[in-house]
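For this view, one protein chain was removed and the others were kept in their places.
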């Protein structure tokens, strides 16, 4: 069965390592923070200028001057630092963030990603997404494998305007964990109970299926 | 008579304006700080990262972590700020400093300045001088009009490697106050008792002498 | 003599010299750390044909959004224009020009503008619509875009505390674009919650040195929150 949003977040959380600085995009990526493995420390970077994002505040500690990149009120953990947007993107662009997790509309076999613009629909802007995908070495894209109407989001060539070119190597969908190698998607893991045939069918870009594709495991 | 170093500093100080942020180079420029007119406030920028340089410390307040760009121990005035070298040169390069005063070996009619390198002599480096002359709009060069052996330092073309190209408009020597306009030196003032003939003789670059050249006055 | 005293007492004086067609760089991220009273003064003045450089354009009825009401903004340079009905309408009508710029590139353009760097290279936006019409170039086998810096006729900034010399500190994440905007204005105006004595701010803890600041004014702030999110 396809993964729930929570399971997707849980699977991404397995990629966290102790001491990682992580930027989590809006949506499913945000949920990853709920599944940091016991005893492991990660620090969340929010691109508006906060390293060490904490939980939401209480009514009492709510502060208009303390928000995250999603414009939600947040708190800071002990050991946090706060800085300007230029410094924040120096961190991002300079490759200092260990892991970036973000959503997308499409990803293709060349590691291109489209996530910000649907032509003829009103465009709200790319925010920090282009900087994030250009700056990070280690990016995980989270999205559903196909659209509601069944169209694959894993393509030979992205059809939408790009957010970044050749920068994606890892994709987690509700059906599979895939890595992009040499112009192909390589199926690394499948969601529990999801058949390889279903994944094949819903992957438009070239897919390499190794002899053995393990099912994902959740603690 | 040729101006003393103190008189040169005094004449430069007449160019200060209330509220000016000023960078003073090593040597005569440093002395300018002693002649800030009564009731006028200027703030001294030191390119190692200090805006609001104060007097030298006492033995008691001497602090190894508090130096100026000449590596002398200094103090900070009330309202000073301290920052990184990148921020310091952002101020300088971005044209935020109102006046820069520095020494030179040579200046020419095109506003070129040579101040850092004498070929076949050991070169210590340009430090911040190239950034200062490129960044400031308002620069005063202070130097003797001619070398000890009588060779003019006000040339048609600088003979030494440049510090900056086309960036100097005002020169104070021990003999005269000159401005550079349309590829010429224009004699604006002469030192008390110094003849126009002497200035002409010691100026190798084209010199324009207005009908009336006042003597400098000192309060 | 006034020396370095930059305090002005009225918002009218704070924005004096603002003219039709000028470029304004504004600090703030969403509604956090926005110079809300300086924006209100721009509305009061009814200055038209403005180019506004800011990460966002406020919301309907608050922040930069209020400058849309009387069509004061001709062009918006921003990374995310947000949920703003008036904005959408003016954009679709062709009344508003929008130059979408990646957030990090926007921040760096302001910083470069203030720092006398006319242009820089960044990998951000290579191969995307942002790269259209821009030069690219390889360094160490990677392709980068040439991006030019931004300078404003005015920069409008929201600080927490400032002294009379214009030294400013920001509070929490209300810092965001503010210190960058502050460096990039020909005239930089900072409104703050509190004006403190000269010497009260620790020199090495000042976020914006006074050399960047032309006018300081003390205001009172609504500080509207876009998305109140609390834990139970």
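Which chain is which? They are A, B and C, in the order written, and residues in each are numbered from 1.
We adopt the following convention: a contact is a pair of C-beta atoms (placed from the backbone, for glycine too) under 8 Å apart; a residue touches a chain by one contact, two chains touch by 3 or more.
Predicted model only: the values in this text are computed from it and were never measured.
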Which of B:66, B:140, B:180 or B:199 contacts the chain that the document leaves out: B:66
Sole residue of A:2, A:26 or A:43 that reaches the chain not shown, by the stated touch rule: A:43
Residue, one of B:36, B:130 or B:186, that touches the chain absent here: B:130
Full-complex contact with the absent chain, from A:79, A:150, A:193 or A:210: A:79
Positions on chain B where the hidden chain makes contact: 46-50, 55-59, 62-68, 70-74, 76, 82-86, 88-89, 92-93, 112, 117, 122-131, 134-135, 161-166
Those residues of chain A which, in the complete complex, touch the missing chain: 18-19, 21, 39-41, 43, 45, 50-52, 76, 78-83, 87, 89-97, 135
Chain C, residues in touch with the chain not shown (by the definition above): 108, 112, 115-123, 139-140, 142, 144, 148, 169-172, 175, 203-205, 207
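The rule is simple: only the chains that are shown with their structure count from here on.
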Contact pairs, highest-scoring chain pair: A-C
Remotest chain, chain A as reference, centres from CA atoms: B
CA centroid of chain A to CA centroid of chain C, Å: 29
Multi-partner residues of chain C (each touching 2 or more other chains): 111
